[in-house]
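As you look at this complex, bear in mind that one protein chain is not there, while each of the others sits in place.
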Amino acid sequence: MIEPAPVSPPSRPLWRRQRDRLATALITAGGIGVIVAVLAIGVFLAMEVLPALLGGALDSARIRMSLTPMAWGTLKAAFWAMAFAIPLALGAAMHSALFMSQRLRSRMKPTLEMMEALPGVVIGFVAGLVLAPWVERHLAGSLALLLVMPLGVLLAAAAWRRLPSAGRRRLSLARAGLWLVPWLALLATLTLVVSPGLETRLFGGDLRGWLDAELDLDYATRNAMIVGLAMGFAVMPSVYALAEDALSGVPGRLGEGAHALGATRWQTLWRVVLPAAAPGIFAAVMIGAGRAVGETMIVLMASGNTALMSLSPFEGMRTMAAGIAVELPEAVPGSEAYRLLLLAALLLFGFTFLVNTLAEVVRSRLRRRYRWLGGSP
Amino acid sequence: MRAWRWFGRGRLPRSEGPWAWLAAGSVALSLLMLGGLLLLIAGRGLGHFWPAAVVQVEMEDGRVVAGRAVRELPLERGKGRERLYFTGNRDLDGQVWHWLPVDDIAAIERPAELVVLERRRHGEFIGRLIAVGDREAVRDAAPQQAAWTRLQARLAALDQLRAERERLRREGLRPLIRQLDADPDDSGARRALAEANARIYDLQQAMRGEVALLESADGRRLHQPLDEVLRAWRPNAMSPAHKLAAWGGGVWRFLAEGPRDGNSAGGVWPAIFGTVLMVLLMSLLVTPFGVLAAVYLNEVAHQGRWTNLVRIAVRNLAGVPSIVYGVFGLGVFVYGIGGSLDEWFFSDTLPSPTFGTGGLLWASLTLALLTLPVVIVATEEGLARIPVEQREGALALGATRFETLSRVVLPMAVPAMLTGVILAVARAAGEVAPLLLVGVAKLAPQVPVDGEFPFLHLERKFMHLGYHIYDTAFHGSDVQAAMPLVFATALLLVLVVLVLNLTAIFLRHHFRARHGVQPRP
Partner (left out) sequence: MTLPSRPLPSSGSIIDFPAEASCFQIEGLGLAYGGKRALRGISLRVPRHRVTAFIGPSGCGKSTLLRALNRLHDLNEEASHEGRILLEGEDIHAPEVAVDELRRRVGMVFQVPNPFPMSIYENVAFGLRLQGGLTRRRMDDIVEWALNAAALWDEVKDRLRASAWSLSGGQQQRLVIARSLAVRPEVLLLDEPASALDPISTLKIEELIRSLKSQLTLVLVTHNMQQAARVSDYTAFLQDGELVEYAPTDTLFTNPSLRRTENYITGRMA
């Protein structure tokens, strides 16, 4: 079977080895170079700001005066965004991790990834120029929607239990994420049709005036509620994705144990899965908060950019990111205003970096724990 | 909970309880919002190009207005409703909007003869066409029967003249000017230049000669020079097929033309061009460097505590706000490197900066830095997925480490790299905040690529789709009038970003599936 063996091919070992050494050296140099360049951001900001800060070139009273409203605005915007995003994202994550079929889940995730990819400038535009004036005109209806949506879902659930079993199968809880959509759309339309009448009866037809007179709340067109809604919309998908990963990563054994004891899926989720995944969910919320703090375009377009320090959700604010975007191009390099804005950037950088590191550490611990518990990583 | 028990009284099936339903509701609500947003953008963005019907409204008090209905709102304190009409004719009325109380409307008609003219200045005209001809001839002309056909013929002729003029400028004038720049004493070129100028002047005179006599719905007359009229149509006389063709033409012009009227009309071609060019430059920068860093981290670096720390740090940089990258770009690229470049090479033009101000290069660099973590993370994931047997197989054949890397490992990681680059491009295309600091322009008269050496002008400012949205929506003179255009731009941007993301998702899926198929008996 075996033919005369061809002699061993000529080799060029020296050249190959030198090339290998050269390539390795180049990759090392290039890799380290790139990584240094990426990490240089923090170094640059620190070098620009810290000498002035420590050397007393920046007066602390001045810092307090100019940065406090922006810091306040940043926290306020992030708070309302998270207030909106957390329930929505976690609810969606729980539903898709534990109730949805595998097929539906594999469609759901890319859909929400699309949502994450929507450019901030588009969301900001729609929020600032379409949603804000619209909400101002339909204030009563919009506020009513906040109440009607959850109630509508519960109503649907109650009605579901009285359906014949064939109907219950068709409109199963696993697919509720889909068939509730038209129902909610219908409810929203109804609410908006009915609300002007209610507004007339309850608030004399002018909720804005009523808010001003009774509660002393000033209503600005572009306000924290709008920003919260828009930014919550933008932040929600990433919180969802991370929380979903944490929940669906919980080893199946844990849940099966509870099921075997006769717990419903929700009880299993609440008593067993959720505590196991809590660190992952915490990490998801942290990363979401980091996003909300740094988002620029949405705030710039939907907040009104007034450096107010009020608690009211119906008034605007100015965040650090928006402040930098507006003022920095006009600040003279090296001037005090320039340094102050760079300090704001450093704060943003430090905060998001810390929050993300924390979240990353928590997540990697959790992954190890899941592996230890015998689940898929 | 008690209420829930009430709901569940009797022999009803056991249920998961209210919270499970609320969780399902949040999925539904998210989908509803996403769908609503996309529908809104798509509807308003595409609807803008549809030649909508124009109505003539007669009020009880005898006022007559012609325009397109835009929306309707209840009046203050619930006394009826009022309707907003877009009426155009900024030169006659000083405004383009009319709010009319619905109860006071006496009659609404749709006369077929109403024309809409799109003009270079003052926006649209809505009214009637009386006559077309020389300025003197139509001064007080009686309504002409054939005015509409004549107008269309004249507009077509004008289009040809414009094309001719543009061709002359491009092929005759510019080379001559460059020739003269190089050799100011070239008398032949000087003469040729004078001739070309004269021809263009003649053409312009020929275009300027004629006017259209127009009459608004309430009877005021207007002489409109024809060379300022871009297009004319009679929406009420158009068949659906005609309208569809006009809609297609409108979409095409939106994509292919430059902006007019302070960005509130016309197209977005320079913004598309600028966005694509910047993203292209950015991916040229980010791909090699991102891959290099990922290869270093995953293949070359000693896998220890430090490498892990660096890896986490790089990952976290993806979460640092984009505006911070903008600050870095402004401080380091624009003021730092750009300022130095100006001092060394462009000192003759100082104090007006060349590279020391925002521009294409600095924007691309900043966005490349911003998207580096995306590419590094995706590539690293791809590298880590390649089975160790593949590497050992190559090594066992006598391959060096570099040969293993370049012939086996990297080719297998290409889909992952591609996914990373596409995600980076999608992120960069939609990112506006850093560009506010490092170099977009509201209106860039010159695109950064032209026939002049060095052809690609890295120092120039450029237009960007995302910035165009921000600027037009917030700093335009008439935001209401520009809104449809902003919606169309937003739709374009969203489409680009979504298509890119879908491609990335598909690639990733395909890649994972292919690796799964590898037989593992």
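Read from first to last, the chains carry the letters A and B; within each, the first residue is number 1.
The definition used in the following text is that contacts are C-beta pairs under 8 Å (C-beta built on N, C-alpha and C of every residue); 3 or more make two chains touch, one makes a residue touch a chain.
What you are looking at is a predicted structure, and each value in this text was computed from that prediction instead of being measured.
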Candidate in contact with the missing chain, chosen from B:Gly80, B:Pro143 or B:Pro387: B:Pro387
Selected residue (touches chain absent from view) among B:Arg81, B:Arg135 or B:Arg407: B:Arg407
Residue among B:Ala399, B:Ala426 or B:Leu465 touching the omitted chain: B:Ala399
Residues in subunit A touching the chain absent from view: 1-3, 5-13, 16-17, 20
Residues belonging to subunit B that touch the chain removed from view: 302-303, 387, 389-390, 392-400, 403, 407-408, 411-412, 517-521
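The rule is simple: only the chains that are shown with their structure count from here on.
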Euclidean distance of C-alpha centroids - subunit A vs subunit B, Å: 26
Footprint of subunit B on subunit A - complex, ascending: 16-17, 19-20, 23-24, 27-28, 30-32, 34-35, 37-41, 44-45, 48, 87-92, 94-96, 99, 108, 110-115, 117-126, 128-130, 137, 149-150, 152-154, 156-158, 160-162, 165, 168, 173, 176-178, 180-181, 183-185, 188, 196, 200, 205-206, 233, 236, 240, 264-266, 269-270, 287, 290-291, 293-297, 300-301, 321, 324-325, 328-329, 333, 341-342, 345, 348-349, 352-353, 355-357, 360-361
Sites on subunit B touched by subunit A in the complex: 7-8, 12-35, 37, 40-41, 73-74, 77-78, 289-290, 292-293, 295-297, 299-301, 310, 312-317, 319-328, 330-332, 335, 358, 369, 372-373, 400-403, 405-406, 426-427, 429-433, 436-437, 466-467, 469-470, 473-474, 479, 483, 486, 490, 493-494, 497-498, 501-502, 505
